[in-house]
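Here is the structure we will look at.
Note that this complex is displayed minus one protein chain, with the remaining chains in position.
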Amino acid sequence: MRFIEALLDIFTNPQFYKITLTASTPLIFASLGGVFSETTGVVNIALEGIMLMGAFFSVVFTQITGSPWLGVFLAIPIGMGMAWLHAWASIKWCGNQIVSGAALILIAQGVTGFLMEPIFGQPGQTDFVGKIAEIKIPGLCKVPFLGQAIGQINPLVIVAFASVFATWFLLYKTTLGLRMRAVGENPESADTLGINVYGIRYFGVIMSGVMASLGGSFLSVGEVGNFRELMTGGRGFIALAAMILGNWNPIGAMWASLLFGASEAMANQLQSSPILHVPATTKPLFNMFPFIVTLVVVAGLIGKTRPPAARLWPINFKVVLYSMFQPQQNLSSTCSRS
Amino acid sequence: MPPSLGGIELDKEYAVVMKGITKRFPGVLANDHVDLFVEKGEIHAIVGENGAGKTTLMNQLYGLLHPDEGEIYVFGKKVHFKGPREAIEHGIGMVHQHFMLVDNLTVAENVVLGSETKKGFLFDLNEARKVVKDLSEKYGLLVDVDAKIEDIPVGMQQRVEIIKTLYRGAEILILDEPTAVLTPQEAEELFEILRRLKKSGKTIIFISHKLNEVMEISDNVTVMRLGKVTGRLKTSETNPKEIARLTDNVTVMRLGKVTGRLKTSETNPKEIARLMVGRDVVLRVEKESKEPGDVVFEVKDLWVKDNRGLDAVKGVSLKVRRGEIVGIAGVAGNGQTELVEAITGLRKVEKGKIIFDGIDVTGFSPRELRDMGMAHIPEDRLKYGLIVEYPAYYNLILGRHHRFPFSESNFLNKRFILKNAEDLFEEFDIRPRKPEMLGGNFSGGNQQKIVVARELSHEPKFMVISQPTRGLDVGAIEFIHKTILRMRARNVGILLISMELEEIFSLSDRILVIYEGEIMGETRPEETTFEKVGLMMAGHRLEEVER
Partner (left out) sequence: MRPDSRIWSFVVPIAAVILALMIASIVILLIGKNPVVAYEALIKGAFGGRQAIADTIIKTTPLILTGLAVGFGFRAGVFNIGAEGQMIMGALIATVVGINLGGVPPVIAIPVTMLIGMLAGAGWAAIAGYLKAKTGAHEVVSTIMLNWIATYLSSYMVTEPLAVGSGTPKSPEIAESAKLPPLLTIGATEMTSGIIIAIVAAIIMYIILEKTTTGYEVKAAGFNPYAAEYGGISISKNITMSMAISGALAGLAGALEVMGVHHRFLGTLSGGKGFDGISVALIGQNHPIGIMFAAFLMASLRTGSNEMQFVGVPKHIIMIIQGIVIFLVAADRIVRTILIRKKKVRS
């Protein structure tokens, strides 16, 4: 009974919604990144690692330039660079995309930890360097409840939601988006039509780097103003789950990210609930909550979603069959089985 | 100006001239100094058996491949295409055997993809729809512009491919085995479209191995055999037998049965008749008449769903007796695949019963069915039939690997496994004689032999055989057919599913036709014709067709 009381208390607390938005923002960014990459047919599980790099380097650049906004911007090329590595290994060298992604996560964790001492002089976490200030939305502040929830908000949150619509527009209303979707579904066909499959895939993956970097930057410079080792805490993977749950659609990914963000906010609020009086030592149990939610969602949903057909396999099975009849193909878009 | 070549009139205008084209692949000379002359505004057929080099030749015209030697002229101008984009710019369009369409996009989106209708940098979908509708009306190519490719039937998909080429201004259309996926009636509709295209000035190159179609639709024929051109004929001055002799001597006996729709004014009826009788005679000798035994396998009112949850098999019932071959004819995508998967335990049965050797086996697993004596030669040997990363000797025990003598208390007995492989390699003449070689390194024909050898070594009572000779050369086809007849002689019940009517007619004792998951009718090869079966394949029931 007390539990229901506590839940009601949380749902009527504007803080809950504000925390949901902040928790969802990095997920929205990263899941959009996943959409970009996977729409063109490349699986990118390195989002976790790119987010980490984005978080770290935006702190570095904030320290150097004094401006958190500059920190965010300058971190983006780093994210693009990491993503480029993944694209290079997967597209040009037809490497195993999952393994390449895992490698990049390790490299990211290594590099960010490695550079802590040389740059900041201490391991573990940095000092406060600067934070992107919240802005007040004029007019909204005075509105009861809504004003407390979103009247004062981090501008990156707005950027995140704007990105959702920008991504949707790109994918469904422009020729580039049409080609991206074609490449992810049937790269061989796109190739015969003269579409630059390589180029489009590179674009998709590098954009995922941009997005993931923004997501990571929000975690550090947007929320807390410093960097802590491994601060992404698995969010890159939750973002992947959000992308799957959202059926590889930007708007769907947004809703899914909001769901996962809400579960994190819920865990957070339950812990500090004045009604439940949760002891500090049970904190870890609440931290588990978003991951359990993700697990349940991923398990329950998979039959009903439709991934891009060319996802993950540089070789399409149709190509293998096709090549039975024509021994050699100028299929520059796919990797031959040699 | 195209170069002169003995016997070719230079006053004609040529759309395409290919001279001295040579193309090599590792281990095979696909095109051997091939010359091709296609007049402007004609329908030109390239004929030959599987493996003759026809598709390779056209892929070079389309820029997908580059010739090792030789020259190509399009409308009198020498060209060297680096890729399809250039070929398209020169007015060449190609419709491949396997369609190059994007499943989750609509018809309109597919047609304009790559050369999209734009409003600034935005994709103008409405303009695309309009353009496609206009083309569709102009050439009589019926399509639903807003439907997704994955939802439309194969015939419409083909029309989308043709509109794609017309949208890009194709003046020369190449069609690679276009009727492979169509019923005889749909093929006729296609021919009407081709005639209309010809009337509006297009040039058409038509690859086929079906002589009757070639006789019907083309103006000139180039015959290829094993990479070389063996004849260049004017259709009106030749006949199927002559063409056949130029494709392959053995094939004369194996020609597509000539249908009643042949343009008799352009061929010699005597030749055709002799061809028909000649083949029938050979058939009757090959396939001995046999009294089938009792029913070994039965399906009662079977309902099966496809991958998208729609009904693919709708209340099918059939019986197969020992020593009998029951052939199921039908165009791809009418439920045959799902039927076979349900029968062999690879797909769930929604309703109905399967009875094998008197026992209700509905819902049995593949292992249980195999243990009971059912064998399955799958339609996709690379996907289902073989594990390409396993050596042949491992492939040859797949399905029985858990039983004695190959396995004893979970340990594999290498000695027996290798001996089994040696024996089967010998019996089925699988080459090269290297059982340790990986499955993926054998040729298509030998891979199929491995699958057949393995399935027969189960000593089955009942076999399901699906598209057994797809993509195989003449020699392998003959071997597989002889093997199937041998099993029939040994009293095995056989269910044969094939899209090749010739194969169905020559092997089956009874023929069933499947259309959209239902059986349209049952008949016998000696009591029916290709035309009637074709009508059933297009959705007419036996009673209608018999009238």
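Chains: A and B, in written order; residue numbering restarts at 1 for each.
Here, contacts are C-beta pairs under 8 Å (C-beta built on N, C-alpha and C of every residue); 3 or more make two chains touch, one makes a residue touch a chain.
Values in this document were obtained by computation on a predicted structure and should not be read as measured data.
When the missing chain is restored to the complex, the residue among A:135, A:162 or A:285 that touches it is A:285.
Residue B:389 is the one among B:192, B:360 or B:389 that touches the chain missing from this view.
As for the chain not pictured, it touches chain B at residues 344, 346, 365-367, 370, 376, 378, 383-390, 394, 398-399, 401-402, 407, 410-412, 438, 440-441. Summarising the interface, chain A meets the missing chain with residues 45, 85, 88-90, 93-100, 102-118, 123, 233-234, 237, 240-241, 244, 281-285, 287-288, 291-292, 294-295, 298-303.
Quick note on the criterion: only the chains that are shown with their structure count from here on.
Centre-to-centre separation between chain A and chain B, using Cα means, comes to 45 Å. Residues of chain A touching chain B in their complex: 173-179, 181-182, 185-186, 188-190, 192-195, 306, 308-309, 317-318, 320-322, 324-330. Against chain A, in their complex, chain B makes its touches with residues 25, 28, 30, 55-56, 59, 63-66, 83-85, 88, 97-98, 100-105, 109, 113-116, 118, 121-123, 380, 382-383, 444, 471.
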